[in-house]
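Note that one protein chain is taken out, while the other chains of the complex remain in position.
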Amino acid sequence: MSHVEYAAAMLREKFGDRIPAVEEFRGQTTMVIDRGAIRAACQLLHDDPRLSFDLLAALTAVDYWPEEPRFSIVYQLYSLKHNAFLGLRVPLFSASPEVASIESVYPNANWHEREVFDMFGVTFGGHSDPRRILMPADWVGHPLRKDYPLGYEEVQFTFNAAEIDRRKAYAKE
Amino acid sequence: MGVEQKLGNLGVATTTLERAVNWSRTNAMWPMLFGLACCAIEMMSAESADYDMSRFGMELMRPSPRQSDLMIVAGRVSRKMAPVLRRLYDQMPDPKWVVAMGDCCSCGGVFNNYAIVPGVDEIVPVDVYVAGCPPRPEALIHGILTLHAKVRGEKIPDWATRVTP
Partner (left out) sequence: MPPSSMEVTLDELKHLVSPRALAGDTMLLNMGPQHPSTHGVLRLLLELDGEVVVTCIPDIGFLHTGIEKNMEVKTYIQALVMTDRMDYLNNLGNNLTYCLAVEKLVELDVPPRAQAVRVILTELQRISSHLVWLATHALDLAAMSTFLYCFRERELILDLFEMVSGQRMMTSYIRPGGLWRDLPPGFEDAVRRFLKAFPARIAEYESMLTKNPLFIDRTRKIGVISAEDALRWGLTGPMLRGSGIGLDFRKAQPYSGYEQYQFDVPTGTHGDTYDRYLVRMAELYQSVSIIRQALDRLPGGPFISSNRKFIPPPRSELGHSMEAVIHHFKLWTEGYPAPKGAVYVATESPRGELGCYLVGDGGPKPYRVHFRTPSFAHLQVLPLLSKGHFVADLVGIIGSADIVLGDADR
């Protein structure tokens, strides 16, 4: 039994129906987990010496608008001793995009969660520094959401170049 | 300089004065260290031994805007950086010039989205645009020489109208 299978079995045993699914795709395992259980699951994965997932490799989110559940917060954990990656996924509904922060378990989740808040608008309960990180502090909106426009400038072709040029705000001095 | 107040054509005297002043301005134009992204690495390459920029008197990149004449905007300008860029441009004393190095600051480059200002000429007036992603160091040097040619062609009335309040 590989280490990831062992970890999955142990989590299923501890958390039972709070893990609705285990997804296998291209040889990688992702466990779908309820948002209330994520902090406890991460604590178990980190502290238990038989599991020892000691590195939080990635923490990000995916927006499935207009489907529900809208957001999926994705965690990638890595175990140094057993050389294995395990993925966790927390589905969130658009009515309540909040989840507990895992900063107390993995301190480097701090900035990753700030980035998810900045880009998606998901709030993390218990986070020590809930501010925007990549966008300016007074920016309105969450850019990586699917209903946020790309914000591109019209491409200038010969038929509209003069028009766009006239509207563009060039600096005079 | 009170000469521009006269705005008169003193013949040989003004043209020689123009040429002398312009020559001295081009000979040691100090760039401000404004490398933002990938173009900054090519700017550093242009400064290093292979494509030496110090033959133009420009190896000394002054980090302080108060001590520089030329702002080479090298790299993409994001919306968060734009006010900073404008503030630094305002802090530079006259005469000052701007070279937009690379595609991202000329026109937005590869990126066309919410985060990048599509062209630094929306923020500061640009004298020379250098195309490329990133432009080769030789392209940057060509751009600087173009700027030098432009500066050498400046006349006394241009100096007078450059003074901004």
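When the chains are written out, they are named A and B in that same order, and each has its own residue count from 1.
As a working rule, a residue touches a chain if its C-beta (ideal position, glycine included) is under 8 Å from a C-beta of that chain, and two chains touch if they have at least 3 such contacts.
From a predicted model like this one, the values you see are computed outputs, not experimental measurements.
Participant: Among B:25, B:80 or B:142, single out the residue that touches the unshown chain.
Facilitator: Of all options in B:25, B:80 or B:142, contact with the hidden chain holds for B:80.
Participant: From the list A:22, A:40, A:57 or A:171, pick the residue that touches the absent chain.
Facilitator: Going through A:22, A:40, A:57 or A:171 one by one, A:57 is the residue touching the chain not shown.
Participant: Just name the one of B:34, B:97 or B:129 that touches the chain not displayed here.
Facilitator: Selected residue, touching the omitted chain: B:34.
Participant: Give me the chain B residues in contact with the hidden chain, please.
Facilitator: Residues of chain B in contact with the hidden chain: 33-38, 40-42, 44-45, 48-50, 61, 63, 75-76, 78, 80-81, 83-84, 87-88, 110-116, 133-134, 136.
Participant: Please identify, in ascending order, the residues of chain A that touch the omitted chain?
Facilitator: Interface with the chain not displayed, on the chain A side: 25-26, 28, 30, 54-58, 60, 62-63, 74, 76, 78, 80, 83, 85, 87, 106-108, 110-112, 115, 119, 128-129, 131-139, 143-144, 150-151.
Heads up, the rule we're going with is that only the chains that are shown with their structure count from here on.
Participant: Between chain A and chain B, tell me the centre distance in angstrom, where each centre is the average of that chain's C-alpha atoms.
Facilitator: Computed value for the inter-centroid distance: 42 Å.
Participant: Which part of chain B faces chain A closely enough to touch in the complex?
Facilitator: Going through chain B, the ones touching chain A are 79-80, 108, 112-115, 118-119, 121-125, 164.
Participant: Flag every residue of chain A that touches chain B in the complex, lowest number first.
Facilitator: Contact set of chain A toward chain B: 135-136, 143, 148-153, 155, 168-173.
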